[in-house]
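A single protein chain has been omitted from the complex, and every remaining protein chain is retained in its original position.
Lettered A, B, C and D in written order, each chain numbered from 1.
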Amino acid sequence: MTTMFEEDESPLRRLLRQYARSRLAVLGAAVLLALMLAALFAPLLAPQNPYDLAQLDILDSRLPPGSHGGDDAAGHGRLYLLGTDDQGRDMLSGMLYGLRISLGIGVVATLAALSLGATLGLLAAYAGGRLDALLMRIVDIQLSFPAILVALVLVTLLKPGVGNVAIALVAVQWAYYARTVRAAALVERRKEYIEAAQGLALSDARIVLRHLLPNCLPPVIVVAALQVANAISLEATLSFLGLGVPITEPSLGLLIANGQQYLLAGKYWMSLYPGVLLLLTILAINLVADQLRDVSNPRLQKQ
Amino acid sequence: MLIYMIRRLAQSVGVLLAMSMLVFASVYLIGNPADILISMDADQTERARLVQAMGLDQALPLQYWNFLLHALHGDLGNSFVHGVPAITLVFERLPATLELACVAMLIAIALGVPLGLWAGLRPHSWVGKGIMTGSILGFSLPTFWVGLMLIVVFAVQLGWLPAGGRGPTREVLGLSLSVFSLEGWRHLLLPAVNLALFKLALVTRLTRASTHEALTQDYVKFAHAKGLSPARVVGVHVLKNILVPIVTVVALEFGALVAFAAVTETIFVWPGAGKLIIESIGSLDRPVIVAYLLVVVSMFTLLNLLVDIAYSSLDPRVRLDEQSA
Amino acid sequence: MDTVTPLLELRASTKRFVRKPDAAAKIARLFGASVPSRTVHAVDDVSLAVRPGEVVGLVGESGCGKSTLGRMAAGLQALSEGERWWQGENAELRRRRLSASEHRRDMLGVQMIFQDPYASLNPRMRVRQIIGEAPVAHGLVDAKDQEAHVAALMQKVGLDAGFMRRFPHQFSGGQRARIGIARALAVRPRLLICDEAVAALDVSIQAQVINLFMALREELALTYLFISHDLGVVRHISDRVVVMYLGRVVESAGADALFGQPLHPYTEGLLAEAPKLEVRKKAFVAIQGEIPSPLNPPRGCHFHPRCPRAMRRCAEEVPALARVAGDRWVACHLVERMGGA
Amino acid sequence: MTSASQPVLLVEGLKTQFATRAGIVKAVDDVSFSIERGQIMGLVGESGSGKSMTGYSLIGLIDPPGQVVAGRLRLAPRTGEVLDLRRLSPRALQGVRGNRIAMIFQDPMMTLNPVLRIDTQMIEAVRAHHRVSERVARERAAAALAKVGIPSPHERLLAYPHQFSGGMRQRVAIAIALLNEPDLIIADEPTTALDVTVQGQILAQMQGLCRASGTALIWISHDLSVVAGLADTVSVMYAGRIVEQGPVAEVLDRPRHPYTRGLIASAPSRNPRGRPLQQIPGMTPSLLALPQGCAFQARCASANAVCRNEPPLVALDGRRLRCFHPTPLPSSCTIAN
Partner (left out) sequence: QELRIGLSSNPSSVDPHFVNNDAISAVVSHAYETLVALDADARLTPALATSWRAINDTTWELKLRDGVKFHDGSPLTAQDVVFSLERPATIVNSPSSFAAYTRAITGKKVVDRLTVQLMTATPAPLLPNDLTRIFIVSRKSAEKASSDDFNQAKVQAGTGPFRLVKFTPGTGVQFTRFDGYWGAKPTWSGVTLRALPAESARMSALLSGDVDLVENVQANLVSQFRQNRNLSVFTKVSSRVMFLYTDHRESSPFVTDKDGKPLERNPLKDARVRQAISRLIDRSVLADRVLDQLGVPTGNLAASGMFGFNPELKPDTVDVQGARQLLAEAGYPAGFGLTLFGPNDRYVNDKQVAQAIGQMLTRGGIVTKVQVSPMATYVGRASKKELGFGLLGWGVGGGEPSGALRGLLATPDKERGMGATNWSSYSNPQFDALLNEALDTVDDARRETLLQKATALALKKDYAIIPLYHQVSTWATRKGLTMVPRVDEFTLAQQVRAEAEDRK
């Protein structure tokens, strides 16, 4: 028997192949990968541990890019390739670690929000009835709060800290996923393959986990990729408002926020470099997510 | 429609109630307003007197209950900091925020829809791709950073526009607005652009996506087959269809815009409600926080309702009472 | 006549879809607003029996309740009224009597094959999973034998077993229909309910799938409830045909009898309208009027507004489904009179 | 007039291709036919055989990356001039669409713009081609609705599409096609989504309207029996090519292409009840990976080495045929009777 499909291709491979069609998106993916690696191996790459106060020297503060520090045993201080911030922190190291925190918060918060939201959304859709109504009312309430305010109040409440910023971001985002997943699940639930599974007397848990979930998640995951960028951005804004991560362990956003007051003084490097890195990161994530969304669109997949 | 209104009303009351409770509890948990409000050199007696005057000596549920009783009479309490009714304060500042948000939204729509249409109609052209990549930038730049850059470039370096504050205002229909003078606009421009940037990206992408989607529909092909000019097909058939999602998102985002104005207002010293809320959170001015959130959430809810109504006029298929709860 | 116990039976079954008024609607009613509670009588007092080994065809226009009836028969949808009998026993009582696993066996005894070959297969599962999941989950087949089982089934429905690791999107419509059939067969059902199972297929493929159905019937002693709006197909494979109109059965008869001499005016119109290869330059004269909405069906006989021979009585009185002769049932006042005369 | 001799539409060697990343898709490959005034041509074939693309090619509505790459499309409307559709400027083509050639699509739910009222959609169709006042256009629209059997047309004009049933919508679409009294209507499976009785109504109306106005009609369908009852001539497509073409009676009663024959033979009504249907083995090939020569060879019982060559479309027995091994006549006669 002949067939129309010659290749025995897995969906993942097909996705990758279609993804690779846009050069810009491939570039974005490459940059993102590089950034992630840089963040992951920051302790190995960074010349300094910017979070160890003992390694900082206030006398080396605010040095322009390419300066040497003064206070070294040998007399020649170390080289600060991208300058230092107002604590004498090596900008390069600070940015690498900051990227780690920013990406970490963005990814962790998004993943947590996604799992929480998806679970509740699925539950609501599959169970229906009162549970559904209750969950959706909570979602409505959550969504009618402006995100930034929720985060603001929460972080103030929980006291600033990496974990708490992530919690605030989860609190801001989960409802969104719950609603999206529920909507997707309601559509999928009507499809005949679910009915077929019910007809095959499979257990509810099995139907939800093996049939419903895998079909609701992919579009949401793509959205989540975009949300990572949002989360990073929101964390930066919180840091700017003085409510973000600890001051001695700055994220990219906090570095920018700290550096911005030196802009007028012409000490651009303190906020420009982390700003550019943040921009690059978010740009890369968006490029990747954008393309992912395009290729995961079934309308475009058929050809 | 009536049912729908009742349902929405009940929902909003629930939302407002839940919200006020949450805010009450969270402000309580953050800290004691008395600590920050009372001047440091005040002694214990003075403190005790003030705490009592603000009603902070009572148990939290009791405070909440009192608040509810007063709220039913439209009294949301006096600002701890300003001493005036919190709701008055919020309404005093709201016009400035609304003005900023409206102008920002207008900028976003006026630029975003044409750009999005262009990109949607020519998705493979360089211009189209350029618009889309450019719009990612709008998403990527943190608002506060862009704001500072705008100030540095346009106010300090070039000296074209003022760095912050609001221009002269005029009372119109009880709202003091600053859009009636050149000076007013000069002050408005930078913060509005700053605020608009994110939404501009959003509107552009949404328009493009909807256009793209609409173009694959049979009715577009049918319109072409009727021999309509491409201008009419795009201008009437496509536009009217993509209007539905755009109006929805724009209206919903308008609420977010008002909320997000807090950051822009802080940077540009725009005397709006967003700045007020940031200050109030900073000083734990609970009545103002509650009043602000109540107003904003009510606005959100109202907008939602308006969206739904607009929806049904734009998209005749939607009938309000059929949206199941 | 009915000496054989039907394998599956629906007795006076009704399915209503009601949107219950919520609190807000009730309040609105208090204010005097007229809030219609919307009820769709998808299936209205229908009795249907499928005897072992039989192929029952179910025809009717879109929205007349064929799929709903099919789902009720398959046990996928609860009945609003009436009873479902399985192997001569009230399914509800039987369920109470049986253990969970025995009940599951019962459910497996009826399998449905769906219209849409795209939507009815989980797009994120491999064929092996799709076909092999249920038998393993129910312990019909050992996990290690899954592959062999699936391969055998695929062979049976005419698919290359080498495609086991593929995903549904990598198959054509006809192949997907076969996968759906294999999935149903995997749990060794006795009754297959085919809901428009060939409607989405191209004519040339349709023939292949129909042939497959017929071959399986012989081989596995299967019973079918065959839902379709294509009269030609139904006529070809059914022993008995049931015609539905707007939630009710209007006529039911052996295939030859029904196609040879339709009694109900609707059946008559349906047959007349069906385009035929043999008829050239036909002067089409259609049944007049649109299909009414099941939300507010006409009173009396549902068909009377479109019936060329409607009488006053038809608008008032619901005609009962009455036996005309042998296995032949019709719900029409005209026919009743005929029968009486 | 020359109308008797000159066909309304003459298509010669039409080729439409899609340049995709996976290769060139020859959606329409060397299609030729002609239609006389008032004549109904059925265009049949299975899904993906290029029926719709043929239709779209005629009115220049192929979406990129598709392109009409070859062929002559000559339209001779009542106005007397002869138009080469492929040479027309976009503007001129726009003047032909909906005016001289109208098209109706398969899905009645999707063809009307859901957010515009029926009157808007009808009036714009009139005013796109005629400088008339809105009132006149509205009258015309109402008249057209009446013609397709929609009662109280003036009121119905004010409705939105979602307030109509599928059959009614399709009739509105037909009314729009009729508005400017075109010379040719291309109907792309307009009744496939409809019920038998509703389909009957629409077929009846189309038939009557074409007879009355002398409009030529291309009826695209995958259902041979509909075409059998409606059309004068039929063209059978397979994998982008016309494999058999001729008067309905000739082609359907005495099919000579193995594919046409298989198609007809597989219809349940052509088979004894309860017996296995005759079937065409195999599946429709992908347009991307067509075999060298005849596209049908893999499924054809009589295929041999000759079939690796491109079969030409040859006139035979009052029809045109693209096959090296035409089925001998007598065998099909028996089936017909």
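Basically, a contact is a pair of C-beta atoms (placed from the backbone, for glycine too) under 8 Å apart; a residue touches a chain by one contact, two chains touch by 3 or more.
Treat the numbers as computed from the prediction; the structure is a model and nothing was measured.
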Checklist outcome for this item: Missing chain -> touching shown chains A, B
Checklist entry - For the full complex, which residue in B:105, B:119, B:148 or B:297 touches the chain that was left out? => result B:148
Item to check | Options B:116, B:142 or B:162, residue touching the unrepresented chain | outcome: B:162
Next on the checklist: I'm checking contacts with the chain that's been left out. Which of B:32, B:58 or B:298 qualifies?
Outcome noted: B:32
Next on the checklist: Even though one chain is hidden, which residues of subunit B still touch it in the full complex?
Outcome noted: 30-32, 35-47, 49-50, 53-54, 78-84, 89, 92-93, 96, 148, 151-152, 155-156, 159, 162-166, 266-269, 271-272, 275-276, 279, 281-284
Checklist entry - Touching the missing chain, which residues of subunit A? => result 53-54, 56-59, 61-62, 86-88, 156, 159-160, 242-243, 246-248, 260-267
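By our rule, only the chains that are shown with their structure count from here on.
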Next on the checklist: Per the definition at the top, count C-beta pairs in contact and tell me whether A-C or A-B has more.
Outcome noted: A-B
Checklist entry - Where the CA atoms of subunit A average out and where those of subunit B average out, how many Å apart are those spots? => result 24
Next on the checklist: Taking the mean of the C-alpha atoms as each chain's centre, how many Å separate subunit A from subunit D?
Outcome noted: 52
Checklist outcome for this item: Expected list for subunit D, residues touching two or more other chains, is 283-284
Item to check | subunit B residues counted as touching two or more neighbouring chains | outcome: 325
Checklist entry - What residues on subunit A touch subunit C, complex-wise? => result 1, 3-5, 8-11, 191-193, 195-203, 206, 210-211, 214-215, 301
Item to check | Residues of subunit D that touch subunit B when the two form their complex | outcome: 59, 61, 94-99, 102-103, 105, 107, 110-116, 120, 124-125, 128-129, 160, 162, 173, 176
Checklist entry - Mind pulling up the subunit B residues that touch subunit D in the complex? => result 217-219, 221-230, 232, 236-237, 240-241, 243-244, 314-317
